[in-house]
Structures are given as structure tokens and as C-alpha cells.
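One protein chain is absent from this view; the other protein chains keep their places.
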Amino acid sequence: MTALLIAIGVICAINVVLTLLLLLAEATIANYGSCTVTVNGEKRLTVEGGRSLLASLKQEQIFIPSACGGRGSCGLCKVVVLDGAGPLLPTELPWLSPEEQRTQVRLACQVKVKRDLQIRIPEELLSVRQYRTVVSGLVDLTHDIKQVTLKLIEPQEITFTAGQYIQFEVPPYALTDEPVYRAYSVSSSSAQKDSVELEIRYVPNGICTTYVHQHLKVGDTVVINGPYGEFRLSDTDREMICIAGGSGMAPIKSILLDMERVRNPRKCRYFFGARARRDLFLLDEMRKLEQTLPDFRFIPSLSRPEEGDAWEGERGLVTEVVSRHVDDASHAEAYLCGSPLMIDACVKILREKGMLEEHIFYDKFS
Amino acid sequence: MESLGFFAIFFSAVFTNNILLTNYLGMCSFLGCSRELKTSFGLGAAVIFVMAATSVLNWLVYTYVLVPLNLDYLRFIVFIVVIAAFTQLVEMIIERVSEALYLSLGLFLPLIAVNCAILGASLFMVIRQYTFWQTFGYGLGAGVGWGLAILAMAGIRQRLAQRSRVPAGLEGPGIALIIAGTMALAFMGFNGMVSLN
Partner (left out) sequence: MKQSVRDDQIQEQMRPGVITRDGMLGADRRKVRDILEADDAAVRRLGLTHARIAARMRELRDAGAAGLGQAIDVLDHFEVRVDSARGGLPCPFMHEGLFGKEFVEVLNRRSGERLTFTALNVHMIGTHGFYEGEGAFFRQDPQVLARVLELLPEGSVPAAQKGP
């Protein structure tokens, strides 16, 4: 019996000693102390070493765009690290072109902060914030588009320009076990600072859209960050041709609401292409804008109206409709929001009508 | 054997009784991680450190704790625990010093803990009743021998990949084992120079 107890005691003692040694090692070897990250040559941040650059910056309220939440599977979190990063890691190589490797572009989620760093990021990212919000409205606009209204809790106000987008954090749910981020344009007016409205269309096998359409409820907390994006109304008098269908309406609607608020007199035509009547939504809002804006017309068109639709409006693909309505586009500007296919087809038509590429603006996420 | 000194044991552990090519221990990471010279060098260095350190540590634990208390039957468990703890330590050090190496070694770094060559070295030390310095010589030598073997293998495989056409069915483990066998045959030429038993 004593022999057994001695045996157990010895094993336990050895285990304890080794564990203590490892804890000591972890506290010293794996401990990187605090490091200074200098952003754009001016902003100095003191962060705890040992974490990824992406996570450390996030802690300091600087949000580098990322779709995968830092797992190295999207390649979006590129930053320029001028000094202090160490050699390129095998997990970064697949995402960086030779040009980028030469100019010291790194993936923020893979670079570990082990010593002082000097980095360079686009200026506008410095004004991006993270917001905790609560779902205050969930409306079905069509069979596959939901309008989500998020009321800001903390901070309570957001400042953005109409046309910009925010990143929506999808928490782990069902089969997923890590957060993921997806970008959506804000469709509410920029004057409304205490809430943001999004239009989210269901995508088969989509991580975020499944969450929004099947799991999200009024009262749920949602974390967003932003604003991002350079798509916005230009500061000119040119006539506007807007082309956006489905959830592409979001940034256009935000821009129109801003125009309404300041009574912008610019001539504006918005071509909304859909398949059948059930894909149309917010018609009342658009009709109202036609009344309140000095020179705005909303022109919906159906490419395949169904039997019971009783459609008297424009028919055909949106490119055909634009072609019919527009003769000379050389004095106009275009604002396009939609799939690359639609945008390419529209750019082609507009150029045929005399519009220059520099006057064509499109919202591209991908 | 009492008569063999540190250098004799070291030399024979590297060449004549190479733990990998003669005793065929530690084949798993040897086959899996020997494609590139750089990673093999890193892994070899890690194994040398772990093997030398753990065989000495295990000798100390065995001689001063297990034997006096009549617990030498516990040596398997205790040796493995010491090896596992040490491997963790090595992981932390490598992650600190060179993250690129840490990532390219990937799974094979924690797998050092279950590398049977390392446990084998400690067990041989017990079977052959080595003294402290003999143990150190053997552990270091076995590690160096293993590292040498994996470097040679990586060099050969890199060369083969560039210049030869390996038949499709033999790619990967097939050709690696053939190479290992040929290397073992070559090392048999050292036989008889020093005997460790």
C-alpha cells in the first residue's frame, strides 16, 4: 500500500514541478511585454505584445477591414509594415503579389506584435469606429431582401457620408464557431446619426445572410464597424443616372435622402431593374422622393413580369431601358451599384452613349 | 559500458549506432518533414536539443528518484511526461525566436514529444546502464545522428525532386523509405568500429 502511495506521490510531484516550470517559461519566454506601434508616422499606440497586429489594432479602436475575423482566409487585412515585422510567413505568401511583397505589404492578422512596429494604413481607417447596436426593426422588403434597422447604443452616434458601408459582425451560430464580417451599404440618411438601416439580400449558403434571415430578432445585439468606402455623391452639377437593383438600392437611397434634405436641384434618374413585381419594394418611398426632390424620376423596369403582375411600366433588361431613355450621356454622371455583370453591361451602354469612364462611379465590394 | 568514454559514445551514436538508420526509431517525422532542407535543419536542431536535455534529465530523475524508491517500473510514464514538458518549452522558444520556422514546422513540432527516438534514447540509457556523462554523450550523439540523417534525407529528396522522375506510385513515402533503406545500408559500413552494447 505504501509503495502504491509513494508511486502516485512521485508521479504527482514530478507533474507539478514540470507544470510550474512551464508556467514560468510561459511568463518569461512567451511574454513579449508591451510594444509601441506607430501608425502613419504620427499616432503612437502602446499595445501588449504577443497578439496579431489586427487584434492589437482592434483593441486600440483601429479597424482594419477583414471578412474572416483574423484567420488568414480572406486576405483583406493588408497593411504596410515599414519596420519591425520579421520575415514573411508562409501563411501570408498566398495572399501577396510580388509587387506587394516588395513594398512591405503584410497581412495584419498574421503579423505578431513582438517588438516596436512602424505601420502605414489608409487615413480614412483612422476614423472607423466599432459600434454596439440593437436591432430595432426587421422588415421583409421582398421574398429575399430584409431591411434591418440598427439603433446605436455605444457610441450613440455615427458620422458617415451617404454611399458608405459598414461591416456587420456575425457572431458564431449554428455550425459556425468564429465571428465573420460582411459589408453592407447604409440605406438611411446620413443626418440620422443614432441608427443605421441596411438592406440585406439572402444568399444561398451565405454565412451572414442566413444569420440575418433566419436567426436575427428585434432586440438582438449587433456589433458593426465603419464607415468605409469611397462611393459617394460628387460635388458637381452634372445630371445623375443611377442604376441599381435589389439590395443595390441601399447606397442610392441614402444619397437621395441626403439630396432631399438639402434640396439639391440636380437632375436625377434612377433606373431600377427587377424581374417581376414581387422583386419591387419601397415604391412609396421613391414616389415620395419624386415629389420632394426638384428633378427626380424613379424608373422601375421588369424583365419578366408574371401573369398576375398587371405591369404597365417599363419592360426589358435594365440596360435596354437605360438605352431607350438616355440619348446623350456625355454631360451626366453615373452611379452604379450591383453585380459585376450588371455594372459591366451598364458601363458599356453608358460609354456608347458618350459618357466618360471618369464620370462613372460604382460601388464595388469584391 | 563503463569503459566507453564520452567521445566514443557520441561518435558511435552518430554513425555506427545511428538511432534512426540502425535502430529505425523516429521514422514518422523523418518521413513527413524531410522535404526541405530549411525545415529539416530546424526540426533537427529542435530534436537535438530535446534529446540531449531529456536524456540527461531522465537520467537524473531515474537515478535519484525512481531507483531509490524502487519505482523504476514507472520510468515509461515519467520519461514521457518529462519529454512532453520539454517539447512545450522548445515550442515556446521557437515561436519566440523564429515564427516562420514555427509555422513551417506546424504539427511536427508538438509531435517531437511522441518521437520514439527520444523515448528510445532514454530507455537505452537505462538498459545499457550509462553514467551521467555517457548519457549526455549518447543523448547528444543520438540527436545529432538523427539530425544528420534527416538533413541527408532532405538534401537527397530535394535533389531528386529537381532532377529525377520518380515513378508515380513511389512518390512520397515510397521513395522516402527506399532512400532510408539505402542510407541504412551505407551506414552499416561503419559496423564494428565501436560497439555500444
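Residue numbering begins at 1 within each chain, and the chains themselves are lettered A and B in the order written.
One rule holds in what follows: a residue touches a chain if its C-beta (ideal position, glycine included) is under 8 Å from a C-beta of that chain, and two chains touch if they have at least 3 such contacts.
Given the structure is predicted, the values throughout are model-derived calculations rather than measurements.
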Of A:Gln164, A:Ser190 or A:Ser247, the one touching the omitted chain in the full complex: A:Ser247
Residue of A:Ala3, A:Val139, A:Ile153 or A:Val203 in touch with the missing chain, whole complex considered: A:Val203
Sole contact to the chain not displayed, among A:Leu125, A:Ala183, A:Val223 or A:Val347: A:Ala183
Positions on chain A contacted by the hidden chain, ascending: 67-68, 71-75, 91, 94-97, 172, 174-178, 180, 182-183, 201, 203-207, 209-210, 245, 247-248, 273, 275, 303-304, 317-319, 338-342, 345, 365-366
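In this section, only the chains that are shown with their structure count from here on.
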Intercentroid distance (Cα basis), chain B paired with chain A, Å: 51
Partner chain B, residues of chain A touching it in the complex: 3, 6-7, 10-11, 14-15, 18-19, 21-22, 25-26, 29-30, 32, 86-91, 112, 114
Chain A-touching residues of chain B, taken from the complex the two chains share: 61, 65-66, 69-71, 74, 77-78, 81-82, 85, 88-89, 92-93, 95-96, 99-100, 103-104
